[in-house]
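One chain of protein is taken out of this complex; the other chains stay put.
Chain naming follows the written order as A and B, and within any one chain the residues start at number 1.
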Amino acid sequence: MSIDIKDIIKPENLVYQKSRLLTDRVMHYCPGCTHGVVNRLIAEVIEELGIQQDTIGVAPVGCSVLMYNYIEVDWHEAAHGRAPAVGTGIKRLLPNKYVFTYQGDGDLAAIGTAETIHACNRGENMVMIFINNGIYGMTGGQMAPTTLQGMKASTCPFGRDVERDGNPLRMTEIVATLPGTCYVTRHAAHTAAAVRKLKKALFKAFDNQKNNKGTSFVEVVSTCNSGWKMTPVQSNKWMEDNMFPFYPLGDIKDV
Amino acid sequence: MNEEIIIAGFGGQGVLSMGKILAYSGVMQDMEVSWMPSYGPEMRGGTANVTVILSDSRISSPILKMYDTAIILNQQSMDKFEKFVKPGGLLLYDGNGITRHPQRKDINVFRVDAAEEASKMQSSKTFNMIVLGGYLKIRPIVSMENVMNGLKKSLPDRHHHMLPLNKAAIERGLEIVQEVQTV
Partner (left out) sequence: MREIRLMKGNEAIAEAAIRCGVDGYFGYPITPQSEIMETLMLEKPWEKTGMVVLQAESEIASINMVYGGAGCGKKVMTTSSSPGVSLMQEGITYLAGAELPCVVVNVVRGGPGLGTIQPAQSDYFQAVKGGGHGDYKLIVLAPSSVQEMADFVELAFDLAFKYRNPAMILSDGMIGQMMEKVEMKPFTPRWTDEEIVQMHPWATTGKPSSRERNIITSVELDANAFERFNHKLQAKYKQIEENEVRSEMFECEDADYLLVAYGSSARICQKAVQLLRAKGIKAGLLRPITLFPFPTKEIQALLGHVKGILSVELSAGQMVEDVRLAVEGKVKVEHFGRLGGVVHSPEEVVEALQSKIIGG
């Protein structure tokens, strides 16, 4: 007996549905990259909290520069590294709105270090999402502030030499020391279990804004299979073996 | 009426505030005024000066090269500004600490020993108001009533209890100013 596909596609058989806050635009991210997963989780969290009308996002410069094409909220596209300052301006003038910034490692932990630290130190009541894959993806694989010792990038082709290049920066641990942050946590998005945990963390981070608790800071340790020159599967394994020991997952601060 | 004044001395002598009170008195008398200070690190204990202009008509340049009046409160300012008094203009100075007195013969010179008088009044804060009194005796360009109104406007409310002392100091200045030479 043959099964007709129409008998399967029925509401009672629905197990997953794309968030209605995700647009139909095809994402430009590379296959295997988890930017798309994190974008989706943000859309789901905003939808589930029912705050679409009250949310303003700040996109960075980097691979997620065009992120505003994917989530159905109002957006600002910020200059490189300046998202926390742009977010501050928005939140101070619209204190009842939910504001989030989304930045990569070069944006948040190199060129925008001052903006990151001072927004967290003032305890700007917003969510800061930090995608850390240890490399500059969009510009073609240059060294990032979070590139691991010995890890290769186009501007350290023989591996990061800490004598010459300095040490990889744990920005999340740094902001956790600041009194302005209320929730600082580190996650990944490479397995179903990790994705579920990350979504919970994002939910909590957005919800914190309701209670004016301060800055919620969520790092997502990620891969860049294009920049790392590995397959997605190899990248995930490499991340587990090399990134997680230096950037351990879990809550760092929750007050 | 157009009076172009430079007040110059040490930072801390009340040079800028004296200029401000004079300017505010002009405002009270419905005149046009400008107050242009020297500013920056030199004000922290170094020399300070302020250009004040009171006029019946719109004021053009707030920065000048020559002045109708120079009010000089230390030697450095004497060395710097004596030559910039217009011929026939006024130089008013406090003799305290002055070793080289005015040399020019083509200007009016008056002296007000305000530092000495302020110590007699046992309040160093009255120093600049004694000088102001001396100036107003020679150039009564604003009425005493408007000076007091200007003073009230310039001082924050918490200092308003000082108004009678300031008034007494201005009056003392009116009395003690002495002519050195007139042309």
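We take it that a residue touches a chain if its C-beta (ideal position, glycine included) is under 8 Å from a C-beta of that chain, and two chains touch if they have at least 3 such contacts.
Since we're looking at a predicted model, the values are computed, not measured.
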{"item": "Among A:T88, A:N133 or A:N236, residue touching the chain not depicted", "value": "A:T88"}
{"item": "Given A:E72, A:D207, A:E240 or A:D254, the one touching the chain that is not displayed", "value": "A:E72"}
{"item": "Interface with the undisplayed chain - residues on chain B", "value": "20, 23-24, 27, 32-37, 39-41, 59-66, 153-154"}
{"item": "Interface with the unshown chain - residue positions in chain A", "value": "52-56, 58-59, 65-66, 68, 72-79, 82, 85-94, 97, 114-115, 118"}
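Assume only the chains that are shown with their structure count from here on.
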{"item": "Length of the line joining the C-alpha centres of chain A and chain B, rounded to whole Å", "value": "64"}
